[in-house]
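All remarks here apply to the structure that follows.
Left out: one protein chain. Kept in place: all the others.
Here is subunit A:
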Amino acid sequence: MSLLEVEDLAIHFGGVKAVDGVSFSVEKGEVFAIIGPNGAGKSTIFNLISRIYQSTLGRIQFDGQDITASRAHDIAGLGIARTFQNIELFDHSTVLDNLLMGRHTHRRTNFVQDILFLPKVRREERQHRRRVEQVIEFLELEAYRKKMIAGLPYGVRKVVEIGRALATGPKLILLDEPASGLSVEETRDVAFWIEDMRRDMGLTVLMVEHDMSLVNQVSDRVMAVANGRTLAMGTPAEVQAHPDVMAAYLGTGAAA
């Protein structure tokens, strides 16, 4: 059974069909990329999976569970983490605090235990910090541990957001344009990290990306979308050679 199954997913904003009947499934351990021109509905699909938007039609199943009606704050606990195209971090907190906030759903101690700072709380806190340190080491964020987000360069903030997603201990990670705005070197790092997430951490990756070299390098399968519909699905090479995809990108004989 697939880790994530999306069936006939649709969302209409008034008369605009942002996503209009998209189906796909992501297998465990796979890197699956969604590509498409701007406004194709890629990020909307992410917002539907992370339950920020309520779908008009269709069904989403994750790990054998129907999450179509789940609430946005339940998603992290189920094992889905994500990043945003425009970076959503806690800007007035340090990198370390942002990553620790990723452990939120794993905190098991209650209010009274927290206030009294009981041994159980300390034990748990140490465990969270160990997990976060692993993430810091993996993403090479050591130099920024105590820095405020608001003062960090764009590229670093982008990596911190990936870090926070990893700190939640997900099964599936959604990366919304992980390479946008990054330099060639930074993009190469992202490619390595995605490989490692899959190989060493056993994660499943679903990403939206425009950088075709990154897509070709890391993804097993690609889905091309335009105007809220699926154009093609298959290996990166197959999808890029598909006539509809070429038409959507180059605008030749664009049929609505």
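What we mean here is this: contacts are C-beta pairs under 8 Å (C-beta built on N, C-alpha and C of every residue); 3 or more make two chains touch, one makes a residue touch a chain; residues count from 1.
Methods note: contacts and distances are computed from a predicted model.
Set against the options "Branched-chain amino acid ABC transporter permease", "Acyl-CoA dehydrogenase", "Response regulator transcription factor" or "YeeE/YedE family protein", the UniProt name belonging to the omitted chain is "Branched-chain amino acid ABC transporter permease".
Across A:2, A:23, A:56 or A:105, the residue that sits in touch with the chain not pictured is A:105.
Touching residues on subunit A toward the chain that is not drawn are 50, 52, 71-77, 81-82, 84, 88-93, 101-102, 104-105, 107, 109-111, 114-115, 117, 150, 164, 168.
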